[in-house]
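Working notes, structure below.
The complex appears here minus one protein chain, its other protein chains still in place.
First chain written, first letter: the chains are A and B, and each begins at residue 1.
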Amino acid sequence: MQQTAEIGYNSKVEGEVIVTRADAALNWCRKNSLWPMPMGLACCAIELMAAGASRFDISRFGSEVMRFSPRQSDLMIVAGTVTYKMALAVKRIYDQMPEPKWVIAMGACASTGGMYRSYAVLQGVDNIIPVDVYVAGCPPRPEALLDALIKVQNKVAKEPLLSTQWKTP
Amino acid sequence: MTSLELADKLKSQFPTLISDPSEFRGEITVQISDANQMAEVCRFAKHTLLFDYLVDLSSVDNYGDDPRWTLVYELYGLGHHCHLRLKANLSEEVGELPTVSDVWRTANWHEREIYDMMGIRFRGHPDLRRILMWEGYPYYPLRKDFPLAGKPTDLPDVAFSNPAPLEGGPFVTVAGGKDTLAREPRVRLPDADSPAQSAFSKP
Partner (left out) sequence: MSVHIQDIQFKEPSARIKETLQSPPPAASRASDDLVDVQGEKMVLNLGPSHPATHGVLRVILEMDGEIITKATPDIGYLHRGDEKIAENMTYTQFIPYTDRLDYLGPLANNVAYVLAVEKLMGIDKLLTPRCQYVRVICCELARISAHLLGLGAFAMDVGAMTVFLHTFQEREKIYDLCESLTGARFTTTYTRIGGLSRDLPDGWVAQCRKFLDEVVINFDESETLLTRNRIWVDRTKGVGIIPKAMAIDYALSGPNLRGSGVNFDLRKAHPYLVYDQLEFDIPVGSVGDCYDRYLVRMEEMRQSVRIIQQCLDALPGGSVNIPDGKVVLPEKGKVLSSMEELIHQFILVTQGVNAPAGEIYFGAENPKGELGFYINSRGGGTPHRMKIRAPSFVNLSILSELLPGHLMSDTVSILGSLDFVMGECDR
């Protein structure tokens, strides 16, 4: 017997009314419009651009609005080698982003220092800012970045919003 | 005109200063005995011998030898398409030679980089500041007695640095060691007492 199921939400089912938790609704809005702050530092930035460009098209996941202003961003994508000279600038930009905010460490360099074990390179951006998702690869393929984005979205979806205090200062 | 002829011309202009040209892989190198005369030689090379294009300027640390520094100038002429390498040694005590940034302006950044990486000063340079590392960084990283892993520094609100963990990092096999650890050290330490040694020996 053939069964058909509707994809997506049919507003007619419950008479234009939907019942859900406020948290879930708010997080649903929030997770599908993460605006990235592209912290493009090195090679990974090129794959970040590729993820935003024609073939991979990050806008399918609602994150095409790359904002170079930290004030308008929710998600910082640290793409590339963080050097000590750059480290405090990265931290400063992170501090300027409004709460709530998430961070993806893209690539081996941003995650651990990668192949650059030298006097000039910070060994992982998690030394200065909290990281939500690490992406392996040197550089990671755009698919890997999109996967990381989906993982962040899942994390955002489960974030308690109104039920408990968002964050105690 | 060939590089060799140009080198000979340079030698006839400065007979006591310039060594006989030597050749390796088709490149002509001349050694200049007094680094203090470098700017003069370069000026002649540019204006008379028409080496109008300074390709590169680098420095070598001959750690353990005296004189410690070697400055290497790669000259090229866009008119005659000839390449010439000038070299000059410089002792660590002097550590200073005249700038050539008034001969070729491209030398400005090259000299700043050498100052930043090796600590060699250039007399008369218009703006001798660090270029790659930050202002206030206390070491000269390309010196041979500076470990690859780096040393800890802290300049509040500007930058900080910590030694990088080199376990599993780049390593080089050295022939003739008595055991595997000596033959394949995880890191080549220039100085046994450097802080990186203690960081390395920690479990």
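Here is the rule we go by: a residue touches a chain if its C-beta (ideal position, glycine included) is under 8 Å from a C-beta of that chain, and two chains touch if they have at least 3 such contacts.
Predicted model only: the values in this text are computed from it and were never measured.
The residue from A:63, A:81 or A:111 that touches the chain not shown here is A:81.
Annotation for chain A: contacts to the undisplayed chain at residues 39-43, 45-47, 49-50, 53-55, 68, 80-81, 83, 85-86, 89-90, 93, 115-121, 138-139, 141. On the side of chain B, the interface with the absent chain consists of residues 24-25, 27, 29, 52-56, 58, 60-61, 72, 74, 78, 81, 83, 85, 104-106, 108-109, 113, 117, 130-134, 141-142, 146, 148, 170-173, 175, 184, 187-188, using the contact rule stated above.
Going forward, only the chains that are shown with their structure count from here on.
The distance from the centre of chain A to the centre of chain B, each centre being the mean of the chain's C-alpha atoms, comes to 43 Å.
Taken in their complex, chain B has these residues touching chain A: 132-134, 139, 141, 146-151, 157-166, 169-170. On the chain A side of its complex with chain B, the touching residues are 84-85, 87-88, 113, 117-121, 123.
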